[in-house]
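Complex shown without one protein chain; remaining protein chains in place.
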Amino acid sequence: MNALISTALAGVVMMFAGLFIRNKQHIKFVAIAALLIVSVANLAELSTIEGGSRTVLGMVTVSHFSILFNAIAFGATLIYFLLSGSAFEKVGEHVADYFALVFFILSGITLASSFSNLLMLFLAIEIISIPQYILAGSNKRTPKSSEASLKYFLMGSFSTGILLMGITLIYGAAGTFNIEELGLGNGDINPLALCGIILLAFALSFKVSAAPFHFWTPDVYDGSPTVFTSFMATVVKAGSFIAFIRIFHGAFTGTNISAHWQLLLSLVTAATLLIGNFTAVFQQSVKRMLAYSSIAQAGFMLFAVISMNKYATQGIILYAAAYSVATIGVFAVTMKLKDYTFDGFNGLARTQPVLAVTTAIFVCSLAGIPLTAGFFAKYFVLTAAVQQGNLLWLVVLAVLCAAISAYYYFRVIIAMYFKQGEPATKEEITGGFKVMLVITAAIVILLGVFPGLLLNLI
Amino acid sequence: MPVQYYIFLSIVLFCIGVMGVLMRRNAIIIFMCVELMLNAVNLLMVAFSKMWADAGRVDAAGAQIFVFFIMVVAAAEVAVGLAIIVMVYRKSQSVDINIMNRLKN
Partner (left out) sequence: MGMSLQQIVFGVLSIISIISALGVILSKNPVTSVLCLIVTFFTIAGHYIMLNAQFLAVVHIIVYAGAIMVLFLFVIMLMNLNAEIEPQKRSWLKYAGAISGGALLLVLLAALREASVSSLQPGAVEIGLISNLGKTLFSTYVLPFEVSSILFLSAMVGAVVIGKKEGHES
């Protein structure tokens, strides 16, 4: 609850900051300070919870898990503000409003990690979505941005309609919106419940851009201002996954019903892994490659949804942290370059060695190389699937796809270290930015060596 | 009267909305079809609310509150959505989603 209230207040503070603070650099500092306060308020709640969880008014259940996930989302956003916060000024004039919208998205994510009622799920998804439509269209200078916004909006509200139909059918079967009381799947399967769960799975697959509902992703991520793509593809996607896991692990665990959606979602996972990885191979622009790789990474995160055990919860926590931090890092470096294609990275190791080394670490983490956070993230979600049994074919497919992904991730490293070129940067690379990059890379390696730092907190 | 009638009616309206979204390319019409889908959902929710109230559930009014929230959220979504559509129209003098694809490539 602290996290929800403080993020909403921080959003309001940012709206007023735009009114009173003329210096755009200072607005960024206000946002960072507000985020620090939000993080502290979130962690302060940890001591007030007795017995694992606390339910507020029957709508929200705050637990150690949700607080830990909020902390990861806030931490990743803090890194994002520190690395890319100055890029907000280049998008348009309403800098404070962009920060306010980011805070509103964060309050949606805190809701997604703690809802215990289907109405709150709907509100969480909407609070996450509506600011994103706006951020996607915030660059007024290029028509691509407005079109990305329109496309995202139409597809997003379409999927909301499907989500609502799913919720309604589930209500028809169960007679309640409280996810702990739904009690589906014990005994005979009600066709209403089954249709509802399938529609819900489709709608949420859409929100996390899983195949075959991923078609909006490349255009939207490519058209949106890069600084916001970086946020949408990382923290927001992890937030949508938490909503997915909460509802499916919290309410649809009955043995009769879980077999049905597990089969459906394992097919979705296979399609996501194949389509994401194979199309990422053919991209020439790093920004578009990252858009497709975010689809591929969603395939790995889906493993945590399909397998219902403690490795899955640990895996999604670790995956959310590893994937978000590394992708935010790569995006931050990409944004400094003039040319977003692979050729734009040629020779970066010679001109900007710090940028090159840290980018290499981030990319290795995304590919899942040992000693980086991405390795243990992939290890945990795949272990969860192995423990689940009957999913071995999917695990084999995932390992093959991870091998394919190494090809397009390493193209960045090859361009930086083994090709000649004069990479042009948009602006002077400041010392502070380099320090932040090094700290971020250190976090990636630290989590890769001691994943227990995060996992012991659950 | 069987609840089935309402289930069938809402499913038909919902699927007409889905067809509209997939068939048309005028952004405003697509958005209107989404509104039609939401209304089909609302109708079914109200029918289920009556069904559970008849079955003696005291919390059946919750479903009507849910419908109220859907309407409220739809109103907010319309405000944002029409703003986006007007912005796109100002840029490209069209709300045809296929023309946008051509611009992109």
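Just so it is clear, A and B label the chains in written order, and each chain counts residues from 1 on its own.
Heads up, the rule we're going with is that a contact is a pair of C-beta atoms (placed from the backbone, for glycine too) under 8 Å apart; a residue touches a chain by one contact, two chains touch by 3 or more.
Since the model is a prediction, treat every value here as computed from it, not as a measurement.
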Residue of A:Asn190, A:Thr253, A:Ser285 or A:Thr425 touching the missing chain in the full complex: A:Asn190
Hidden partner chain, residues of subunit B it touches: 1-9, 11-26, 28-29, 31-33, 35-36, 39, 42-43, 46-47, 49-51, 53-55, 59-62, 64-65, 67-69, 71-80, 82-87, 89, 95-96, 98
Residues from subunit A at the interface with the omitted partner, ascending: 4, 8, 11-12, 15, 56-60, 92-94, 97-98, 100-101, 104, 107-108, 111, 117, 119-120, 123, 126-127, 130-131, 133-134, 137-138, 140-141, 149, 169, 172, 190-192, 194-195
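One rule holds for everything that comes next: only the chains that are shown with their structure count from here on.
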Cα-centroid distance, subunit A relative to subunit B, in whole angstrom: 26
Interface residues, subunit A side, partner subunit B - complex: 119, 122-123, 126, 130, 133-134, 137, 140, 143-144, 146-147, 149-151, 153-154, 157-158, 160-162, 164-165, 167-169, 171-172, 175-177, 219, 223
Residues of subunit B touching subunit A in the complex: 3, 7, 14, 17, 21, 27, 30-31, 34, 37-38, 40-41, 44-45, 48, 51-52, 55, 57, 59-60, 62-63, 65-66, 69-70, 73, 76-77, 80-81, 84-85, 87-88, 91-92, 97, 100, 103-104
